[in-house]
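With one protein chain removed, the remaining protein chains of the complex are shown where they sit.
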Amino acid sequence: MPDINRILVIGGGFSGLTTAVDAAETGTEVIIVEKNPYLGGRVAQLNKYFPKLCPPICGLEINFRRIKTNPLVKFYTMAEVESITGGPGNYNVTVKINPRHVNDNCVLCDACAQACPAERPNEFNFGMDKTKAAYLPFNQAFPQKYVIDSSHCKGDCGKVCKDACKYSAVDLDMKPETITLNVGSIVVATGWNPYDANKLDTLAFSSVKNVITNMMMERLASPTGPTAGKILRPSDGKPAQNIAFVQCAGSRDENHLHFCSYICCLASLKQTTYIREQNPESKATIFYIDIRTPGKYEKFYWKVKEDQNVSFIKGKVADIVQDEGSDDVVVTAEDMITGDKVRMKFDMVVLATGMEPAGASKKIAGVNYNEDGFALPNSGIYPAGCTKSPIDVAKSAQDATGAALKAISTAKSAGQGR
Amino acid sequence: MDKKLGLYICTGCSIGESINVEKLSNIAKNALRIPVVKSHFALCGNEGVELIKNDIKNEGVNTVVIAACSLRVKYEEFDFPGCIVERVPVRELAVWSQETPEDKQLAAEDYVKIHVIKAQKGDIPEPYVIETVKAILVIGGGIAGMTAALQSANAGYQVFLVEKEPQLGGFVNKLYKAVPTAVGEYSEPLIVDPTIDKVIKEVESNPNIKVYKSAKVEKTEGQPGAYDVTISSNAAGSENSEVIKIGTIVLAAGWRPYDATKLEHLGYGVSKDVVTNIELEEIAKKNNGKILRPSDGKEAKKVAFIQCAGQRDPNHLPYCSAMCCTGSLKQAKYVTQNKDATAMILYKDIRTPGRLEYYYKAAQNDPGVMMTKGEVTGVADAGNGNLHVEMENSLLGKKVKIEADLVVLATGVVPATIDDPILNLQYRQGPGLPDLELYDGFADSNFICFQYETRRTGIYAAGCVRQPMSMAEAQEDATGAALKAIQAAEHIAKGIAVHPRSWDETYPDPFMQRCTSCKRCTEECPFGAIDEDEKGTPYFKPNRCRRCATCMGACPERIISFKDYHVDLIGSMIKNVSVPDDEDKPRIIVLACENDAYPAIDTVALQHGKIDPAVRIIQIRCLGSVNLVWLADAFSRGVDGMLLMGCKHGENYQCHFAKGSELASYRLGKVQETLGRLQLEAERVAMIQLAMDEYDKVPKMISDFVDRVKEIGPNPFKGF
Partner (left out) sequence: MPEQVTTQTISPDLKFVKDIIASGGESLKKCYQCSTCTVVCNVTPDNNPFPRKEMMYAQWGMKDKLISNPDIWLCHQCSDCTAYCPRGAKPGEVIGALRNLAIQHYSPTPLAKMVGDPKYLLMLFAVPVLLFLAYIVPKGFLDISAIPRGEDGGIVYSKFIPIFPAIDVTFGAVAFFAAVCFVLGIKRYWTDLSAGVKVQGNLMDSIKATIIDIITHKKFEKCNVTKDRKTAHLLVFYSFVGLTITTTLAVVYLYGFGYESPYPLYNPLKIIGNISALALLYGITLVVGNRLKNAEKAGKGSYFDWLFITVIAAVAVTGMGAQLFRLADIAILAYPTYFAHLVFVFFLFAYAPFSKMAHMVYRTTAMVFAKHTKRD
């Protein structure tokens, strides 16, 4: 058996990055496999963190810098694990790397994007805008390298992009590539996807205008988002001043996600501050079952509650319709404290959709999952962060650090056991 | 080292078209006397890199200055071991963010010049390496501490575990039953025997773990990698004291329940039949599951659980203890083991986040478990030997009284660190972790992304002393803290810093002969890295240091230096920025923190955002490292204004060195004095708190400052 003091981290979101950096700084070689063209995962899409309201990119930047300065960390983007064989101490992992069509020569000059004739829906902003088919995923993306989306760059589009590049960075001939990695242990940090709001029929995400999800709200509020940070409602671009937050949109629900998604209460509380900051007249109403701000987060709840323009209604929304004759949205809930059924009109409604573990839609052969799609620990394969349980960034970071130790110990002890 | 400089100017990315490279090369060769000056269309390409490598090999170049793009874009390419490598972000700061050809050229010349000076003044780092040990001290033998010990030991590290009680196990020892640590849905039985005995056995039989029971840390002296810890123990009635050498520390000192005697309004101390959740565990454990009420020993059949007792309450604990909702659901199952008994849970919100929701769902599905939301206002005697729990705005009615024969208060978690430093650090700044009042006494991290960071290097908290958490969470937390302790021990052994400059091999090296023992450095160091000897002379403990250079900023004698970062180095850069003679063209220097401010500026420049041509930007480690002499240097040279850009400070601070930007702001308050001496307006210096995502605001922030300086008028020292 080879001596493999090397671990694989599947997923380059916040958990994966933390595991990678922490393991590498302890002296272990780390390989990160990330499916997106950039590292950072969901966190990269967030505007601010609760409860500090600080920007996620700040912590990412530090971790990127640690990766850049640490020769023990290697990463692949646009790459997905296809299968895992072997056992603790000696795993063989096949990884498929999809073509980026841009090589290391890229200098970020933007010439390809300027020349590119084709557009693609911007999934980073949940389809609320478009980018060119030659694009940088977002402007603080790491690695700082463009991507050419060949599924949208058809015909002579590729050639136009290629010709625009003075540095021979565009390579249209790149093909998907499969590599095999040999590692001692594996940390699965494939993270989560926002639950598909289309499945919530009473909440009318697809049929009523101006019903958005909490992740879309993050992008709307972000300076790098489709509206450059102005919270404008999608139907008519009017500033959304009176917003409803519908908690547990799909979470704690047998018909959807059975578990509580942990972050949604805090995310909505946080998002009320986005609106309130943009306009002193603005109002927010949170419809909830239980406000879950465990531990020190309670104080963040208090802070938001102090704001007279933020109201809380104990009662889940289960009916959303378009206001007759306008683009406003009418939501219905029971205010359980007064005991009346209320119908209220809002400019926009934010569904606090929960987190569905990546394992619910895509399982990696060789990793065990539970019925919800959360990965299960298995000697040598350790899930971290939201892959294991729904948690926030802070807890993900904490969990990922622990996962690093478990992975290192497995890799090391297998090496010593020979 | 004898330096031979090579300057490499990239002409790609419109640098070549925008500036006069020849002129720049000539300045470098003639004025700056750089022996090797070359340009290339794409330095980052193979050919460009080879060009530099050749010069290193054949020309003896050992100090490489690359005038090209930002370090944030191309990093792997320009790695030349054994050489000093200095990057001049000409593309971003001179070409893409400047508008006129003239401004581009001037900026390029300035930036090349000051970075050449930086390369000339800096040295290759030499790590601080002393004899260290990698053993880990774990304080606290509860589930968190034992997990940290086992995880560290399993990774091959020697562990010393100190527990204050005569036996290991902590609070789990008190429990009658535990919540099963199931993976998926919870099913019966919902209460299981705790498995703590197994863990205790594992710890006590592990050859890598030495356990001290009935013991405490008397004092912790030295620095990470070389701590001398005095442990006193009271085993078998005899006092023992022992000094052990350890590298790093996991603080898992745990918690205690909130003092319920403060909850008289909830009947505690008034009625014997009002008990805390911990007391209920004891009752259940003592009576083998039977819930006998204290007043008359009768089996309780109507048990009311008051959630958040003394929690989420400004008069008591402001936070939520995160574990009590699950705890009461579990204890409700104790009650309903008697099929005629009811357990009534009175809550504000049921908090079973994540997969614990399954536990809520399973535990509430019991005929005897009754739950309602409302605000409990008091507990009163019902007159029949029972109690009335009074509630308002409940789901059962606006005002209700609920009859109970036993009332359980779900009291919260108080960290051990609330009134005991525990560590007993022999640090000049005090025996415990600083700033704990920010976290209600918990030994928590200020950073969302970096959960284990404390202001004491090499010391990592885990479990309920860090945050209120469940047993399962505490185990994960402890594993993370163990990793951090191991990581710090490893880095320190190699003389490398830990987070956030975890690549840095430099360390503060004071020139003590000129020290006046003013103690500013010892007071201001955010990490307590500097002690004082008996005579009051500062004494550096480099392994405690995070390399923010706040001491360097604090020192009026300017004697604290790092190999590649010192007062003279930045001062010389400042002094060599060109100052236009033209009175309409002010010159302003921006000192930007490397963590948030500089990346923000870089981001805006990468997007071709325009930055006022009056400014020159110099990246620094932290605003805490700003020495006021730099202001004097700048103003005496005729610079019209200085702008410090760094992280947010105050509550929810974002400064990665905790105190750096706050200290800078404090020092800036005193700068008036300096400026007054120079007969300059105080407004010529300003500080901006900037988060990295506010890059889009950077151009305006800068131009607003430039406008203010323009209003004040030119620096009267200009031209002197």
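Each chain carries a letter (A and B) given by its place in the written order, and its residues are counted from 1.
Throughout what follows, contacts are C-beta pairs under 8 Å (C-beta built on N, C-alpha and C of every residue); 3 or more make two chains touch, one makes a residue touch a chain.
Predicted, not measured: the structure shown is a model, and the values here were computed from it.
S.K.: Which listed residue (B:23, B:201, B:256 or B:399) would be found touching the missing chain in the intact complex?
M.R.: Considering all chains, including the one not shown, the answer is B:399.
S.K.: Of the residues A:123, A:277 or A:319, which one touches the chain left out of the display?
M.R.: Hidden-chain contact among the options goes to A:319.
S.K.: Tell me which residue among B:330, B:388 or B:466 touches the hidden chain in the full complex.
M.R.: Answering carefully, the residue with contact to the hidden chain is B:388.
S.K.: Touching the left-out chain: which of B:370, B:423, B:573 or B:658?
M.R.: Residue touching the chain left out of view: B:370.
S.K.: Provide the residue numbers of chain A that touch the chain removed from this figure.
M.R.: Within chain A, the residues touching the omitted chain are 202, 248, 252-256, 289, 315-319, 332-334, 336, 339-343.
S.K.: Which residue numbers on chain B touch the omitted chain?
M.R.: 302, 340-342, 344, 350, 360-361, 364-373, 388, 390, 395-403
Note that in this section only the chains that are shown with their structure count from here on.
S.K.: How many angstrom lie between the centres of chain A and chain B, each centre taken as the mean Cα position?
M.R.: 23
S.K.: Name, in rising order, each residue of chain A that touches chain B in their complex.
M.R.: 14, 18, 21-22, 25-27, 47-49, 51-63, 65-66, 68-70, 104-105, 107-109, 139-140, 144, 166-167, 222-224, 228-229, 252, 258-262, 290-299, 302, 314, 336-337, 370-372, 374, 376, 389-391, 393-395, 397-406, 408-409, 412-413, 416
S.K.: Can you check the complex and tell me which residues of chain B touch chain A?
M.R.: Residues in contact with chain A: 12-14, 42, 44-45, 69, 72-77, 151, 154-156, 183-185, 312, 318-322, 349-358, 373, 393, 395, 439-440, 442, 444, 447-452, 467-469, 473, 476-484, 486-487, 490-491, 498-500, 502-503, 595-596, 599, 603, 606-607, 648, 652, 654, 656, 691-696.
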